[in-house]
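In what follows, a structure is listed as structure tokens, so that the remarks can point back to it.
For this view, one protein chain was removed and the others were kept in their places.
Residue numbering begins at 1 within each chain, and the chains themselves are lettered A and B in the order written.
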Amino acid sequence: MRNLTFGLILTTIFAIGALVSFAWTPYDVTVLEIANKLKPPTAAHWFGTDHFGRDIFSMIMVGARTSIAVAIVAVVIGMGLGVPLGLAAAARKGSLLDEVIMRGNDLIFAFPSLLIAILITAIFGPSAVNAIIAIGIFNIPVFARLTRGAALSLWTRDYVLAARVAGKGATRISVEHILPNVANLLIVQGTIQFSLGILAEAALSYVGLGAQPPTPSWGRMLADAQTLIALAPHVALFPGFAILLTVLGLNLAGDGLRDVLDPKLRVLR
Amino acid sequence: MTLLSIENLSLSIRGIPILRDVSLSLNHGEILGVIGESGSGKSLTAFSVLQLLPRGTTCEGRINLLGEDVLTKSEKALCAMRGRDVGMVFQEPMTALNPVQTIGAQVAETILIHEPQTSKVDAMERAAHALTRCGLPQDRFPLGRYPHEMSGGQRQRVVIAMAIALQPKLLIADEPTTALDVTTQAEILDLLARLVREDDMGLMLISHDLAVVSDMAHRIAIMRNGEVVEEGGADLHRTMTHPYTKALFAASSHQPERNASPEDTPLLEVNDAIRDYTLPRKSLFGSADTFRAVNDVSFQIKRGESLGLVGESGCGKSTLTRAILGLEPLQGGTILLDGQPVGPQVRRKMQVVFQDPYGSFNPRHKVARLVSEPFHLLGRKATDAEIDEALMSVGLTPADKTKYIHEFSGGQRQRIAIARALIIKPELIVLDEAVSALDVSIRAQILDLLADLSDRFGLTYLFISHDLSVVRAITDRCLVMQSGKIVEEGPTERLFTAPAHPYTQTLIAAAPTLPES
């Protein structure tokens, strides 16, 4: 319970920061003020300023938008495709469909999202959309495997047999009986993939495969800060803490949710 | 000297009292049967002798084993005692062995733990001896076997060999045969009785099954709600005084009253049914082998009849059941219900009740939705009146329909399962081990309910079970299945009193029986 509360509080703070940034930030992040560059934290600039004199606190608020949006869309892609695939594979266990889905999953597992991002960027050039697609594709087998594994054990339950005796087909049973009983697991896994998505987005932006200027992003803030780290460490500290705390909050919330919903849930890490 | 004496043992887990004032005693060479329904505390009594209890358990009283109080021993002394002075056999042989270690290593470990100076070769030799004593001779079951290469009965023999490797004075067996087939059960019980004789061991045999225990125990203790309600000799069925003991004996041999008489027209016809499974290929290019689970089976059920189908696990009765329900295709033969092949039109004339009262219901739906699921076959929703009627006919109330399944006990759940089967007024109900998971007193009530329903609605039952006594109590006619074939068929009473086929004879001889009171 403590985990859940603490995790939700952390996550909510960043979510609110991201939402508020649409309407208001302490400073305009599109205005460069070179004279004011690399200022350490002060009352006027809580987290200091970067090498263009932009307010880091405001940048972090706007950067939260990118991080959260990329991670959420990637989870939606992963769930939206992975869960139906997993349900279908479980419903036709041992069939060609099952075999194709599972082998396809194994194959995607051999391509970390970074490699997918490299391929996409080589073809289409870098953008935040690449990050979403790369992370989203990598999420598909995670959800497909998880759903299939959980669904397979549900398919042997007597209530599913009873539904079959009542003449219900595989699709209907998957929706009525299987999906509601794997929902808890999916929610918890979704939280974990959300946090992994934020980490992955930061890494991709850091190496220049993600969000491009002028879109602020935590990963790129760190890339910019790298050469200045001896000169102005604060430029590198705050975006890093933003990532750390968001991911920590989501992980704690996920663990807490699992403890509340069902401590025996088997999530994938 | 008494081998084991438990005096006024009270046990609580995190403050919740579980056992109250339990007193039992056991001598060398004696078999003490401890009987109780689920929740009676019989298993915890056994585990408290070994002090293998869940976290947060506190014990009061005394447990004297070989003159020493187990409850005052240190954990180190307890470890030295377990396996050397007391051996234990568990209920579930499929999971009781480490899957990644050979049986030889696991049996030898008992010896090596307690006698560390023994050489590995000696320990293995003694393990081989213990396994041979337990009916696993080295020429057929070498020490290098892994548990997954053995059947349930064979694994239980390994567990027993592990327990008796050091010839302990006391053996505790917690439901040692509950997970096994009836013929395997008889063999394991024989083995335990022989080991008791040969080693002059005391055996504490815990079971829910009066018949199993009364066949071999010298003394019997009956437990209920954490208390010993009555204790007596092997003739307890004659000397019993406590009303619960009497009720337990009565329920165990309960014979429901049935008045319905079968008509002469067949309702279900199974003709030359064949069901093959494809086995995993042995080599990359070899053709896939098939396994014939149901081999040329034919029989009929008449309208209003109650037909039993008995057989041991793996005999094909579950596959046959699923084929009848239309859940699996046949490779040959036909199954006709009311003269038509099983398909969407006739499916509504047939419903099913499964074994497990806990896995039979989607935990996320309310009872009203659970019970009305078969209406899918009629293409409409159930009315409230129909749901109420179904619930009331199985002894529940209309108010129950807004509850979730976790609010009900095992017996109530089985009533809900029957209500679900009844609601579209089918003619045939398939009862697949429908009372096997229930305590005897609940089982008696459900059998009465089934008898009553068949009288009232003229239902036809196909009753599949491994439990011969239940089949004998509720069916008119009976089929015996072995290796995919029906080996004998006949009126139930005749089949049980004068079995013709050798396999039927073995089955009936192996089934433990209650003494006539």
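Basically, a contact is a pair of C-beta atoms (placed from the backbone, for glycine too) under 8 Å apart; a residue touches a chain by one contact, two chains touch by 3 or more.
The criterion applied here is as follows: contacts and distances are computed from a predicted model.
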Record-based protein name (UniProt) of the chain missing from this complex, from "Dipeptide transport system permease protein DppB", "NADH-quinone oxidoreductase subunit F", "Chemotaxis protein CheA" or "SusD family protein": "Dipeptide transport system permease protein DppB"
Option touching the unshown chain, where B:T58, B:N98 or B:T265 are the choices: B:N98
Of B:G61, B:G87, B:G308 or B:P512, the one touching the omitted chain in the full complex: B:G87
Candidate in contact with the missing chain, chosen from A:A44, A:V175 or A:I229: A:I229
Residues belonging to subunit B that touch the chain removed from view: 50, 52, 75-76, 79-84, 87-88, 90, 92, 95-101, 109-110, 113-114, 146, 148-149, 159, 162-163, 283-284
Touching residues (missing chain, whole complex) on subunit A: 103, 106-107, 109-115, 118-119, 121-124, 195, 199, 202-203, 206-208, 219, 222-223, 225-226, 229-230, 233, 236, 239-240, 243-245, 247-248, 251-252, 269
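Quick note on the criterion: only the chains that are shown with their structure count from here on.
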Distance between chain centroids, defined by C-alpha means - subunit A, subunit B (Å): 48
Residues on subunit A engaged by subunit B in the complex (per definition of touch): 157-159, 161-168, 176-177, 180-181
Contact set on subunit B toward subunit A in their complex: 325-327, 344, 347, 350-352, 354-356, 359-364, 370, 373-377, 417, 420
